[in-house]
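Quick one: the structure is below, questions incoming.
Note that this complex is displayed minus one protein chain, with the remaining chains in position.
Chains here go by letter, A and B, matching the order in which they are written, and residues are numbered from 1 within each.
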Amino acid sequence: MSATAAKPRSKPSWANELLYLARRYPLGVAGAIIMTVFVLAALFAGVVAPLDPFSTNPRASLAPPGSAYLLGADMMGRDVLSRIIHGARISLAVALGATFLGSGFGAALGLASGYVGGWFDLVVQRLGEIMQALPLLVMALVITASLGPSLPNTIIAIAIPLIPNVARVIRANVLSLRELPFVEAAKATGMSELRVAVVHVLPNTLAPLIVLATAQLGSTILTEASLSFLGLGVPEPYPSWGRMLSESAAEYVRTAPWLVIFPGLAISAVVFGANLLGDALRDALDPRQRD
Amino acid sequence: MSSVLEVTDLTTVFHTRRGLVRAVQGVSFTVNRGETLAIVGESGCGKTITALSLMRLLPIPPAEIVAGSVKVAGTDLLRVDDATMRRMRGSEIAMIFQEPMTALNPLITVGRQIAEMVMLHEGMGRAAARRKAVDMLRHVKIPEPERRAREYPHQMSGGMRQRAMIAMALACRPKVLVADEPTTALDVTIQAQILDLIGDLQRELGTAVVLITHDLGVVAEVAQRVVVMYAGRKVEEAPVAALFADPKHPYMRGLLASIPRVGTARGLASMDDRLQEIPGIVPPLNELPPGCAFAPRCKMADARCRAEAPPFEMKAADHAAACWKS
Partner (left out) sequence: MSPLIEVSDLRKYYPIRKGVLRRQVAQVHAVDGVSFAVNEAETLGLVGESGCGKSTVGRAVLRLIEPTAGAVKLRGRDITQLGKSDLRPLRREMQIVFQDPFSSLNPRIRVGDIVGEPLKVHGIGDRRQREEKVAQLFARVGLRAAQMRNYPHQFSGGQRQRVSIARALALDPSFIVADEPVSALDVSIQAQVINLLMDLQRESRLSYLFISHNLAVVEHIAHRVAVMYLGRIVEYADKATLFTRPLHPYTEALLAAVPMPDPTLKRQKRHVSGDVPSPISPPSGCHFHPRCPYAEARCRVESPVLREVATGHQVACHLR
């Protein structure tokens, strides 16, 4: 018997494996670099930022990008670059936190709903539909209003409306996976239902889950912006990209475009990076994409 | 008898990320009016690609027909422009598929699909085409054809859909019918009905049929001539009786020995307890061995077989094969 293409790579060490993946997915590496840069900037904002993001300077009000203020200054004369670097803390915490939380709960719920079925499924589905009938922002508004503005509450408020979307997609996926022979075969060995669900069904929903999560990353940053704009986000004076954007968008887009362009670019870069990384991750985690 | 389909040196390749895949290499055959030629082989042997090449239905790229000619009544289908080809499809050469559900439009009634085909090719008016569609459905022995013509494909059973597709394919009396595994998705009792139907219509209309199949039973029952394909090449060609009585290529011999047969218990055929196996698997088409593609699985293969591809030559009267050993 000869295998079709089965030349097993000699047991790759950890580093070899990483190197192989890097060579295989250059775009994923680019995404990973973008994300790492932003995460490092957020973690070491105090060290990296050239100026204090909070100190105002009336004389530098709306100063254009130049040597003093690399990316310009806002109306109160605060350095835009430093604010973006500090803002990464909140924006990334919200974006990643809400996405992970929402996707995680959504996936668990979708898995349970699709796999268990019956009345549980019925109830979960109807509740999800009720939630989806309300606009995401309105939901988030209601939740923060009742929880009070703070970073964790903002994350929770943004994560909850994501849950029904994710649950729906995962449930649909689980419904088709559930009927596949390899799931039946696992049951035939006497595996418990929970283990079948976690070992055989869940990993096969990874692809749509990652795609969905990276797609939602951007919208979480923007939702945070809207919440902040309405005074229900992370309280002042902590900057977030969304708020930097929403505060200046209407007033200064013509007179001081750098106030809009640079936070916008930061958001785009994170969304872009997350998508590149997500796509590569989806492929790298799928053994069928190898060789 | 005159040949209506003449395929010469047909060569189709796929340009893929993993290199050039030689799906069909220099395949030639002719089919006469009213004759059934079967092309047999296992998955990946190139039989379906051959069929799609005849119809020019392959996506180009990645596919490319790099050489050969396909002449239907003298016209080379590979040399005409797209508009002419579209006109030829249905009126000169038609095709039926394994899964009629995917070949019929699910949103249009069966009657209308046939009628539009007739309007397109024969310039009939709507009402006349409609009547013709019902006639065709009656012709393929669909009960209550007036009612069935108003139904959508999903409302029909698999056998009924295959009948409807045959009705559509033959509505404009094409000279050549290419049937790609037409009964593989059907139950045996329905398969028998469909094979009978194709045979009856063929006798009546004089259609030349190219039957693509992997089922040697179907071949034995309906074909007059057989082309055996392996790894993209024609390895044997003969009239059906000669092929089954005295296969010249070791692959065909292996296939015939490997199939269990109904009737062993009745003594109609004898069978050892163990089926003969052909060891190994079909080689991937982008990694073909240098010599005979079957050599790695062949008991008789020697150094020459592995080094040099055997020519396709006459081994007996009207019986040709590509093998150094026969």
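Throughout what follows, a contact is a pair of C-beta atoms (placed from the backbone, for glycine too) under 8 Å apart; a residue touches a chain by one contact, two chains touch by 3 or more.
Bear in mind the structure is a predicted one, so any value in this text is a computation, not a measurement.
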Partner chains on view for the chain not depicted: A, B
Among B:L58, B:M101, B:A128 or B:A192, residue touching the chain not depicted: B:A192
Option from A:A133, A:A188 or A:A250 whose C-beta touches the chain left out: A:A188
Option touching the unshown chain, where B:G46, B:P100 or B:G159 are the choices: B:G159
Chain not shown: contacting residue from B:T16, B:T84 or B:Q276: B:Q276
Omitted-chain contact residue, chosen from B:A51, B:A94, B:V218 or B:C292: B:V218
Residues of chain A (touch criterion as defined above) contacting the omitted chain: 1, 3-6, 8, 180-182, 184-191, 195, 200, 203-204, 285-288, 290-291
Interface with the undisplayed chain - residues on chain B: 42-43, 157-160, 187-193, 195-196, 214-221, 240-241, 244-245, 254-256, 258-266, 268-269, 271, 273-279, 281-282
